[in-house]
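In this view, the complex is presented without one of its protein chains, the others remaining in place.
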Amino acid sequence: MANGTAATISEPSFLEYKSGFRSWFYTTDHKRIGILYLVSISIFFIIAGSIAIVMRAELFTPESDIVSPHTYNVLFTLHGSLMVFFFIVPGISASLGNFLIPLMIGARDVAFPKLNLGSYWLYLIGAAILLFALLEPADTGWTFYTPYSAKTNTNVILLTLGIFVLGFSSILTGLNFIVTIHKMRAPGMTWHRLPLFIWALYSTAILQLLATPVVGITLLLLIAERTLGIGFFDPDKGGDPVLFQNFFWFYSHPAVYIMIIPAMGVISEILPVFSRKPIFGYKAIAYSSVAIAIISFFVWAHHLFVAGISETAAIIFSFLTFLVAVPTAIKVFNWLATLYKGSIQFHSAMLYALSFLFLFTVGGLTGLHVGALAADIHLHDTYFVVAHMHYVMIGGTVMGFFGALHFWYPKWFGKMLDDTLGKIAWFFVFIGFNVTFFPQFFLGVQGMPRRYATYLPEFEPLMKLSTIGSWILAIGMIIMAYNLIKSLYSGEKAPDNPYNSLSLEWQTSSPPILENFKEIPVVTDWSYGYGKKG
Amino acid sequence: MNWVPEVASSFAGKVDGVLWFVTVLSIVFFILITVLLIYFSFKYKRKTENDETPYITGNQTLEIIWTVIPSILLFVIFAYGLIVYKEMRTPPGDAVEVNVTAKQWIWIFKYQNGKSTINELFVQHNRPVKMVMRADDVLHSFFVPAFRVKQDLVPGMYTQLWFNPTKVGTYDLFCAEYCGTGHSQMLAKVYVMSPEAFSRWEKGDEEEGTIGTAVTKASEELGKDLYKNKGCIACHSIDGSVGVGPSLKALFGKNESLQDGTTLEVDENYLRESILIPQAKVVSGFAPVMPAFKGILTDEEVDALIVYIKSLK
Amino acid sequence: MSENHDEHITPYKTYIIIWLILMALTVITVYVAREIDLGSINLFVAMIIASIKATIVALFFMHLKYEDSITWVFALYPLFLLSLLIGLTSIDVFNRIVP
Partner (left out) sequence: MEQLTADHVHVHHIDPVEEYEQSKFGMWLFLGTEILLFGGLFATYAIFRAKYPEMFHLDHLKLDWELGALNTIILIGSSMTMAIGVTASKKGNNKLLIIMLAITIICGLVFGFNKYLEYTAKFAHHIYPDTSIFFSLYFMMTGLHMLHVFIGLIVLLIIMILAIKGRYSASYNTHVEVGGLYWHLIDLIWIYLFPLLYLIG
């Protein structure tokens, strides 16, 4: 992209221009709000991750020895709820999206900066409600299936209320992003010059905007069921428990894509930079993001094949489910083709991007097993699903998230990360992740049901292996966290554009100045013009 | 190590067929992608800072190929899954019906001859059975890996599944839908019996069926088996911790206060009544949720349980 | 998207006319439902009238008529999703087998 903004800028960066509590919690600067989200979601990631370690430790032996079955149920409820609603849904979208969207489209801020701050406060309010909910935590699983969630005497209301509030935070963030991307692109930034990360976040924002309200009303009805005694989901009052599952997954399946599409966007940015080649099939990748955003609304009931839904519905939903696999496959092939004849540099961010390709492929392909009707009947609610989901969520989203952190770290904080340490951490994360979750595919096929506090002795060897893997994974995470924090203090000062990227965010200072650019850049080309034309 | 659980129903092999088909396809694509990924990564590893790279932005033909081929394969998987699914969902007309009721955290099976069992399902070899299922309280799910069947049980609504057991033996039945504290203890056994053994069981000469050796066991040991197999374990601990029901530890001889305000000392008669008709005298602080075991346990079995409870000092 | 900033200003008179039409439709829908009572197609008729009213409100009171295409997309897409939610859920609820 040709523009003259890379000239040395003497203004203080957005990190330095002002300090103190108010300058952060009352800021309307999208970059600071991005950092606030980053810190908040990281805290929840650490909490929920630690819970996972305790759960795996409990599962080291078949009996319940570390925590009681009830506590175990509470733990997996918290692990799921925190990871899904507090970490991974707002994850890349709210933290990196906030930081990067205006920078990448050449704007000074998002369309509604005050609303943006409001979204973050809503997130904090949701988090505060959650803290109260922890006093007597729910044991329903993060899916809150009725009638159990309407009957259990643990505190379901506070947890769902917290998630309801977070939902509005998510809706308003999505709304903000859609308007920003529509109305605030720099001159010359046409739709077909937009970075693919922006396309991905645009698709995500549509899902956030239009799927979240349905889970909002569903959780509200659940709260009403517990407080007012209404009975839409209560069979004793003529209600239908499976209706709850329909409504819940109308949001929660698109939510899976709210989690994964931003990571796909990250990969589309990292691969070309470290291959020094244009992204392969720009339009195919861009449109497939939008296609996923649309089709993913039609597939929710593939979570319900054995829930008691009608056969007709099961068949229709199975078919639609296979439809949504097509755009995903297209993306993977295009990424792969991007590497062809490139000049590939194994930066730690690139390692995460490549492992994304590898792990997400496993996650995506095992999705076919559970999408096929007959196979799903056997695999549903077993460890196979647990493994599949973690391959998509960790192998996909979290790898993308880590890749993004390593990639944009110099831009956020103006410091270079220790790349060697980054690679060591990557090694442990990659190995640990696979050791933890790969055995779970076999456990699932052999019939080990999920959400079991105790299990039959025949599953013990693989369960032990999985637990050992979780320790390796934890070591990797600790090294990475150390690297991220250490580099803040002792990292080398980052140049404005350490990877010679063509994308707009690298054409301003590192870290960027308060209003991103000295002058709004004029865009003349797309941001993937690497390589020699000819 | 076995890749898949035992193949013990008429369609288990077909389900495995779908599983293997998808798995093989997945492995092919996985290998294709991984090999290319690793090959490209090393072949095109950066040599100098100024490596020249070609300006390739896409290829229409390739895009079409890798859109169309996966689409076709995906449709084939869908169709294959659908065909087997149809068979799994269509019970043959001559299937024997068994009524299944699930409640926190036991399975109750009622047979056409009026018998009923708890946490033990008896079926005849090579005779299709259809489960007509209902949950009493919350969602549960009937899952027998060896038969490749799974179906949720929903309160207020009947669901069904069928299978034709093709192998004599004993199989695990799991609850696969999360249902609360005792979820992972909500296990049962499926006994697939030869026609002779089954008709003997049906006639009722052999009430304990499974625990065929039970007669020879000492009462206390039999009681312990029953405690584990009949679902008591899900709600009543033996270590003093309070579950859904009172702990059995040191229960005998204890003074309990009841919900109607009276107190009594736990003796044999109270234990017997509480097993057979639990709702008669409920200890205060607990919900009256225990199922009645009248007609399910024999007198000898109740005696054995009482001996066992007495032994828990 | 919309580069055209000369905004359309609806005259007051239009609003009065629209209001009169809406009132008339309200009377019709009440009359049809309570006096004529078409039985099973009652729901159908009432929903058509309500949709006409809603369309008029959106087009004129909310000026959707003068909005750009992207606003139309985001105004109509939720309705499509809603029909999907109702339609596909009904396919499940009303086709379940009764053993």
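Here the chain labels run A, B and C in written order, and each chain numbers its own residues starting at 1.
Here is the rule we use: contacts are C-beta pairs under 8 Å (C-beta built on N, C-alpha and C of every residue); 3 or more make two chains touch, one makes a residue touch a chain.
Because the structure is predicted, anything quoted here is derived from the model rather than measured.
Considering the whole complex, the hidden chain is in touch with A, C. Across the entire complex, the residue among A:26, A:121 or A:482 in touch with the chain not shown is A:26. Interface note for the absent chain: among A:212, A:318 or A:483, the touching residue is A:212.
Although one chain is not drawn, the whole complex shows that of A:41, A:59 or A:111 it is A:111 that touches it. Within the full complex, the residue among A:175, A:290, A:323 or A:522 touching the omitted chain is A:175.
Seen from chain A, the chain kept out of the figure touches residues 11-12, 17-18, 22-23, 26, 28, 108-109, 111-113, 115, 171, 175-176, 178-179, 182-184, 209-214, 216-218, 220-221, 224, 228-232, 237-240, 243, 247, 514-515.
The missing chain lies against chain C, touching residues 2, 5, 7, 9-12, 15-16, 18-19, 22-23, 26, 29-30, 33-34, 42-43, 46-47, 49-50, 53-54, 57-58, 60-62, 67, 70-71, 74-75, 77-79, 81-82, 85-86, 89-90, 93-94.
Keep this in mind: only the chains that are shown with their structure count from here on.
Measuring from the averaged C-alpha position of chain A to that of chain C gives a distance of 36 Å.
Put simply, the C-alpha centre of chain A and that of chain B have 33 angstrom between them. Shared interface positions of chain A, i.e. residues touching 2 or more other chains, are given as 240, 242, 308, 311.
For chain C, residues that reach two or more other chains under the stated contact definition are 96-97. Residue ranges on chain A touching chain C, taken from their complex, read 178, 182-183, 210, 214, 240, 242-243, 246-247, 250, 297-298, 301, 304, 308-313, 316-317. Looking at the complex, you find that chain B touches chain C at residues 130, 132, 157-160.
Contacts from chain C toward chain B in the complex involve residues 96-99.
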